[in-house]
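As you look at this complex, bear in mind that one protein chain is not there, while each of the others sits in place.
And now, subunit A:
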Amino acid sequence: MRFIVTKAGYGSERIGNLTGFVKCPNVVIETPTSGLFTQGGSIVHLTADVLARVFTNPQILVMPLTNSIQLETGVKAQNEGVTKFAGLPEHVACVTVNNFSEIVPPGHFEPGKIPLWTKHGKRMTTADKYMDIMEIFRPDMFLAIADGCMSVNETPKRLSKAVDRTCKLLNTCVDRYKASKELKNSALVGVVVGAQNQKKCDECIENILKHVDCISGVALEGITDGTDLLKEDTNQYCDIFKKIGGALPKELFRILEGCWNPAMTLSAIEHGWDIFDGTYAVKLTNMGIALKLSFDVTKENETPYLLDMVDERYKEDFSPILEGCECLTCKKHTRAYIRHLLNTREMLASVLLSM
């Protein structure tokens, strides 16, 4: 897999291409982009058939191991990789560790092990075990396992330990990666943590850059534990996006996990972040909220961009969520219908909002 910056902006923002996927050599995914968040290997609420009605081109599937580890036995038996097993072989998988659309419990560390909070409880996982699973999943790209789950206000001691642990875990991942035949078509992504502490963060980045010959991208963790970020809009985060973005070589693609609102996402794009994890859309859907952004810069957007579809006001509103939107939901269904589906707790509501 390759990443090329095709156009750099006036600031740090950039347009890039992800290409050279072995299973789909002609595919070009343009960045900045948002991946589609998965649970158990499937796009949340959308079957492959329905997904094909929304996107005709391949998408990045963001697959946290915490909610997909149960696929291991089946993927291994089939031996054709995780996307094929999950019924989405034409798409590109990016395996991550944690699901940042939910709060991840803190703590529970043992030397050399990271807790994975799966639906069947906590599973302590070593870098070797993690790489074993990656060799079975054979994703198009995957994050190195890291100690990246903490809030932005962690103590210096915790940050320091997280960086040390993350560096060690990366070194094991790199050794395994270099020796692995199964992963020769998978891109390895290093993880930066400790952004709140200049010195420790530099250490972390330095360690990643040591392995730059086998690392294709970098993901930023350690600034959220999945706590609700929807209402936050603080400069603290923007400064981190800027600082880390500036410290990374331009040829590495950059992944930002977490449930960021559109303003925060734009700020991250401004500082050169390329790939987002899609949890924002999932979270809104599960809250019954529709996103209404027209992306038309010629029009001043005066109306709110989040519509709470359960609200009584949409009861007899027979207009689409967004006039002129080309998605199947907007083309065929009304606000009143979606409100009715939410009100009666019908599953189609989530399907329509996801689209």
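The rule is simple: contacts are C-beta pairs under 8 Å (C-beta built on N, C-alpha and C of every residue); 3 or more make two chains touch, one makes a residue touch a chain; residues count from 1.
Criterion: contacts and distances are computed from a predicted model.
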Record-based protein name (UniProt) of the chain missing from this complex, from "LAO/AO transport system ATPase", "dolichyl-phosphate-mannose--protein mannosyltransferase", "Queuine tRNA-ribosyltransferase catalytic subunit 1" or "Cell cycle checkpoint protein RAD17": "Queuine tRNA-ribosyltransferase catalytic subunit 1"
Tell me which of A:29, A:43 or A:309 is the one touching the absent chain. A:43
Among the options A:210, A:292 or A:340, which residue touches the chain absent from this view? A:340
By the document's definition of touch, the residue of A:2, A:119 or A:199 touching the omitted chain is A:119
Residue ranges of subunit A at the interface with the undisplayed chain: 39-50, 53, 70-71, 73-74, 77-78, 85-87, 119, 315-316, 318, 328, 332-334, 336-337, 339-341, 343-344, 346-348, 350-351
